[in-house]
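Apart from one protein chain that is not included, each protein chain of the complex appears where it belongs.
Let's turn to chain A:
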């Protein structure tokens, strides 16, 4: 008798690549580490991802340089390009790779963002995707016309209305308006092409959108927030989630939770892909990979970095402490978090007193210094092992519904993906769970998502 797992068709694994970011995952001190800003680095990274037949490249974004203790945080990579501009340039050096940009719904306006995504989609022949993020902080707002205008509790309401409005703009052209008949002199079939009116709590706009319908109709929509509101937003409106749960158990819990929310919105489970961010370390053998993994984690957490990370919890200046010494015996400052700005991470520590107590106990029991503690409690890489081990683990996680695939986050720019492309990808292909050639041309094709035109046609017909 065949078991349930054998009856179930094997899922195809989706893979994507996150350009190494501005946090301590990225090891800039490695001799192999190249530029984080030159186009050649981005081109190398994108070409590797395309060689490996990945679905897309993913770019994060932060609209103000992070600060700690009132000064620009200088221990991690600092500086990044403009998202739209770099993605569109990458469209020139790739043919199939999806191009996913993180764009903030707080410090932008729908008309401008919609025309940028529609333009990217045209200029890449249908490869654009938008990771919709929100922020509200006045710290970032200081770089923009309106300053910190948005109360925290309204950020999802603005994000939802922003996306709704952008979709109305994308849909304001249907794709058949441009006739361009030189004989009759008819360029446009319809003088009202692009007409829109949106009146809502956050946006009151009207007129004509000026970018005709792009190959994908709308960019693929990603969501990354983890709160209940964020998950609900994803279930209602997103095509894919960039999640943080790359372990088996956490991944399965998240997957079950979010996929379970889809029915409420009349959506099926294959209409929302769950793609956790995943770090990895490869070695010739599992033992060698473990060794490298430990070394990388030490590179990622210098003594100075360890002190700064402790400050996230303590919310105090701890620069007088020795990273090789014991943890501070003073308690965290429970007032408003002021030490680190421009970082979502600090909100993860909801009970700083308990975290501090727990960490002191751990350090005492294991004789850990501050730096040891930060290294040991920090995230281990999601996948550590030989190529065979990593391929098998990725496949098994996907088959076990911990995810639909992974967005890989290498720790070296720009070559950190090369070994994965050369060694793990062929093994996934041998297992029959990963494409050997791109079958379609658009990102929607790669992700198995319907073209939004079809969705609309079905609605019209029903």
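By definition in this document, a contact is a pair of C-beta atoms (placed from the backbone, for glycine too) under 8 Å apart; a residue touches a chain by one contact, two chains touch by 3 or more; residues count from 1.
To be clear about the criterion, contacts and distances are computed from a predicted model.
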| item | value |
| --- | --- |
| Choices "FMNH2-utilizing oxygenase", "Urea ABC transporter permease subunit UrtB", "Outer membrane protein beta-barrel domain-containing protein" or "Ligase-associated DNA damage response endonuclease PdeM" - which one is the UniProt name of the chain not shown | "FMNH2-utilizing oxygenase" |
| Touch criterion as defined above, residue of A:19, A:111 or A:222 at the omitted chain | A:111 |
| Option from A:152, A:208, A:227 or A:338 whose C-beta touches the chain left out | A:208 |
| Sole residue of A:15, A:57 or A:91 that reaches the chain not shown, by the stated touch rule | A:91 |
| Residues from chain A at the interface with the omitted partner, ascending | 28-29, 37-39, 43, 62-65, 71-72, 74-82, 84-86, 88-89, 91-93, 107-109, 111-112, 115-116, 118-120, 122-125, 142-145, 147, 173, 177-178, 180, 182, 185-194, 203-208, 210-212, 302-305 |
